[in-house]
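For this depiction, one protein chain was excluded, whereas all remaining protein chains were kept in their positions.
The letters A and B name the chains in turn, as written, and every chain counts its residues from 1.
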Amino acid sequence: MKDVLVNVENLTRIFDVSKPWLNRVIEREEKKTLRAVNDVSLEIRRGETFALVGESGSGKSTIAKMIVGLLGLSQGKIDFDGIDLSQLDGAEMRALRQRYQMIFQDPFASLNPRWRVNKIIAEPLRQFDMESSESDRNRRVEELLELVGMSAKDGVKFPHEFSGGQRQRIAIARALSSNPEFIVCDEPTSALDVSVQAQILNLMRDLQDELGLTYLFISHDLSVVRHMANRIGVLYLGRLVEVADGKELFRNPRHPYTKMLLNAIPDLDMTGRKVAPPDGEIPNPINPPSGCTFHPRCPIATEQCKREIPTIRNSDSGSVVCFEAVRA
Amino acid sequence: MSMNKETDEKMSVIARVLDSDIWYSFTRSKVTMVAALVTFLIFASALFAPIISPHDPFDLASLSLMDSLLPPAWNAEGDPNYLLGTDDQGRDVLSTILYGSRISLAVGLVSVAFAAVLGITLGLVAGYMGGRVDAIIMRVADVQLSFPAILIALLIDGTVNALVGGMDRERSAFTVLVISIGLSFWVQYARTVRSSTLVERNKEYVQAARLIGLHPFLIMLRHVLPNVMGPVLVIATINLALAVITEATLSFLGVGIPGTQPSLGTMIRTGNDFLFSGEWWITFFPGAMLAALVLAVNLLGDWLRDALNPKLR
Partner (left out) sequence: MSDTLLGVKDLVVEFSTRRGILTAVDKVSFDLERGEVLGLVGESGAGKSITGSAIVGLIDPPGRIAAGTVHLAGQRIDNLPTEKMRHIRGDKIGMVFQDPLSSLNPLYSVAEQLVETILTHKDISKKQARDRAIELLDEVGIPAADLRIDDYPHQFSGGMRQRVVIALALCADPELIIADEPTTALDVSVQSQIVSVLKRMCSEHGASVILITHDMGVIAEAADRVAVLYSGRMAEIGPVRDVIKHPQHPYTKGLMGSIPTITQKGDRLTQIPGSMPRLTDRPPGCAFAPRCEMATSACHQSHPSEENVGTARVACHLITKMGAVA
């Protein structure tokens, strides 16, 4: 029934942010750590778009990097299609790497400026020995360029000859070259202009339909997420505070933080909806508040919220981590 | 067919160069063009020294003490055969300069190449690997910085001499110079490359390469290296001038190239002895040549640094 492609359990990432050893000894300071991601569990189903929303410091990019193996795990476990990633040897890992890819935020940094576009797109093909001959590879690169709405002739150009939107298309072509099933999209449109953002978002949806892709979509923009995602997870200070179906989350947000975010969305439809700027700012993640980390900004916080960390409560439409939301 | 493709590609490379911002900034700066011309002339004359120089200063048979210490040709006592005069052994100063700059430039180029390869490799590894490897390499670099080139040269020269004895000095001098100059210059490359590598390493194109499991060695070579070479080129240009000067200094102090096959520095030293007895040309002309070379190369380096700096464009 639930065909889970990626299953993440109790994912935690701790960064060491303390000063160098010598300074620490002289200044008599303790080691400082930062829990960028704290006990996050989620499952991404085959063919869906799962979105992670959060502000800076919420740990959304850290989760993305851990899932694709660019960052190690401090604790927890990631299963890809039922395979525990930590149990794989080199050859098995290599085979699995073909099956997931990533699209990055900044199209100006994600393409090697010294390489021609066709070499950039062909790199995964070469790495995974996907096409037997040079001409097969070239044909595949041309196919990919056309798939993302570019001309096959664009392959001989350098990245700087393209606009931001076109570069993001090239990055998508590269991500698709190894025929992955799962693509992690880390804020793929936040560096683009709105009219170009629409092109990229539409392209990503078309590709999903055509190739049956599964997306993990990371964004800070709730409107974009609303447009793209089947299910949405809301992150606050490294913790997943709410997971719900896309429509449900917008119709009936349960966590006070989600409500706060929704209220801050500008009223572009001119419906006269009152936009309420949220209170307070995100606390320093090195020194997070006690109990529920959201309690200093929470309008319904109680004494309990200051002392205890709430646990996850599941229901039909999703899950939420909040004492009060569950009671209500 | 393939020929066509090749010429097409060559044409496009030329077109790209002529269309590039660097070429534009080059044609806009008169000083740089003059500096480039001077550098080119010096390199060319050094390269073709055996063809263009009027005499062979190393051919002992052709030397005559009768011709020693002749002033330049335009002087009353000058000999038209020796345009810039002769030195104490009767060698033609002009020819010796041409041959000498050959040696100076060879030492400069090889030692810069040596320093660059060493520094780039270590900087790349330190920046990309980080952690303990980085700490060790950079501490060694710090220690290295506290030794001036002359000290290293004396050290190596002393060691080599002790090992092979004085006889082979002529042959070992070149190697000793190259190694000592190279060893004292690599730190600059390592530091520059390391800091650019730290920036590039976190860029997303490197992450994309890591994502597909490309070997770190290949990532460094294919992705990071081409993108950190800009500043290296600038340092190398300016270092070439420095290396030539260092060679001259070392030779002047007597640790460098021996007098039988003089470099510019050796010539200046030899000439120095005659400066106060009025034979100024022996030291003046090599000195002027050295100054011209260093100035021109430095100007080129300065221009290159500005041209490659996107902030100044």
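The definition used in the following text is that contacts are C-beta pairs under 8 Å (C-beta built on N, C-alpha and C of every residue); 3 or more make two chains touch, one makes a residue touch a chain.
Quick caveat, the model's predicted, so the values are computed rather than measured.
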Given A:196, A:213 or A:321, the residue that touches the chain left out of view is A:196
Option from A:38, A:112, A:127 or A:166 whose C-beta touches the chain left out:
A:166
Interface with the unshown chain - residue positions in chain A:
55-56, 163-166, 193-199, 201-202, 205, 220-224, 226-227, 250, 260-262, 264-271, 275, 277-278, 281-282
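Throughout what follows, only the chains that are shown with their structure count from here on.
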Chain A to chain B, mean C-alpha position gap in Å, rounds to 50
Residues of chain B that touch chain A when the two form their complex:
203-205, 207-214, 223, 226-227
What residues on chain A touch chain B, complex-wise?
65, 68-70, 93-94, 97, 101-102, 104-106, 109-114, 123-124, 127-128, 171, 174, 178
